[in-house]
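One chain of protein is taken out of this complex; the other chains stay put.
The first chain written gets the first letter, and so on, giving A, B and C; residue counts start at 1 in each chain.
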């Protein structure tokens, strides 16, 4: 993946994002981990596990959405000032194939950063035992930049 | 809530939906339970718990989405023939307020049932200690009816 | 339809909305007119006409979306201060049936008003010669309140 054309405002963006992700208990519960943090892009990995499945044994679409939401939110966060928080206003998910695989790679990217609103997107790829990737879901999300609220920082 | 104007095709729809929900390990992992099953409507309850939160201590928006997705999918399922399965094609979530509360009530309803495609919606209400409800999120989801695939039933 | 539980901040909201709608040349081009303006709700009517159709002779889904977008935006506008403008951040449309009919009735409503963000929804009903209504489309839209920009007022 080529670098995105974005300049971070906060030189410590990567540490800030990693620390915040570490406080998302929900990500720990589903087994998701942060693999990469760049200006405007974040990669999250989610291994297949029986405790996150739906009734057919695929990973639950809502769990895929949870990881994609974190990927979008933190992609937006990499471009924000140090004191800003981010809240998801809305997202849409298209589930294109059952979430079957050994693990899943979620790549979140900023499409359009903004002072108040950032538009982001993410794709989820299922990875099989041989390392082959298949697109299984996409997200398109609107993030709101929050400044000056102590309960919504980072 | 008044009954919805729908006739189930499968008289055993409630048992079928309850059994299928019981096989969604992801719902058990996040702590969600099925409270009501009617023709075209399903109610899911999700208690607040630290293991499903994001970095500010609110319930993670993606976890709210996961419960809403199950509410939409099973609402659609109540109106389907006994042998049909249901897959989510896409959903959109609007997060209107931080998911703070003692517990959350998700109400999923069918807007337009169809032979191939069913359109559904769901609302998530935060409930505080005094039982007061506040709308915190909505979902609008498109479900696909799957017939004749052994790996996607119920 | 029962009144919505909203108090307008601007007593002249209806005249303001009607004047603004009158400046939307696009609504005139497609033939849409404003039928009702209440606190938190707006009704737009769109007669069937050959110049707004797609290749099968139904009204083009994008034209239905344009009228629904105006219904959502003006529903939000009814609850805003006199000096505020409104911009659509995003919307999603579900097209549930072909837009066939003698005319179409779009009802836009505010789901959650806010100081910065308002969440709205709208439904499009096809009306036949006998006056029977059928739900053909729904929209769920996020509106942004704009204050202090001279190029975005009303």
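By definition in this document, a residue touches a chain if its C-beta (ideal position, glycine included) is under 8 Å from a C-beta of that chain, and two chains touch if they have at least 3 such contacts.
Being a predicted model, the structure only gives us computed values, none of them experimental.
Colleague: In the full complex, which of A:49, A:96, A:127 or A:146 touches the chain missing from this view?
Modeller: For the chain that is not drawn, the touching residue is A:96.
Colleague: List the chain B residues touching the unshown chain?
Modeller: Within chain B, the residues that touch the unshown chain are 89-90, 92, 116-117, 142, 144.
Colleague: Mind pulling the chain A residues that touch the left-out chain?
Modeller: 92, 94, 96-97, 111-112, 114, 119, 135, 138, 140, 142
Colleague: Since one chain isn't shown, list which residues of chain C touch it in the complete complex.
Modeller: Those residues of chain C that touch the unshown chain are 20-21, 23-30, 50-56, 59-63, 65-70, 85, 87-95, 98, 151-154.
Criterion: only the chains that are shown with their structure count from here on.
Colleague: As a quick test, compute the distance in whole Å between the mean CA positions of chain B and chain C.
Modeller: 28
Colleague: Roughly how far is chain A from chain C, going centre to centre by Cα mean, in whole Å?
Modeller: 33
Colleague: Need the CA-centroid distance for the pair chain A / chain B, whole Å please.
Modeller: Chain centroid spacing, chain A to chain B, equals 23 Å.
Colleague: Which residues of chain C are in contact with two or more other chains?
Modeller: Touching at least two other chains: 92, 142.
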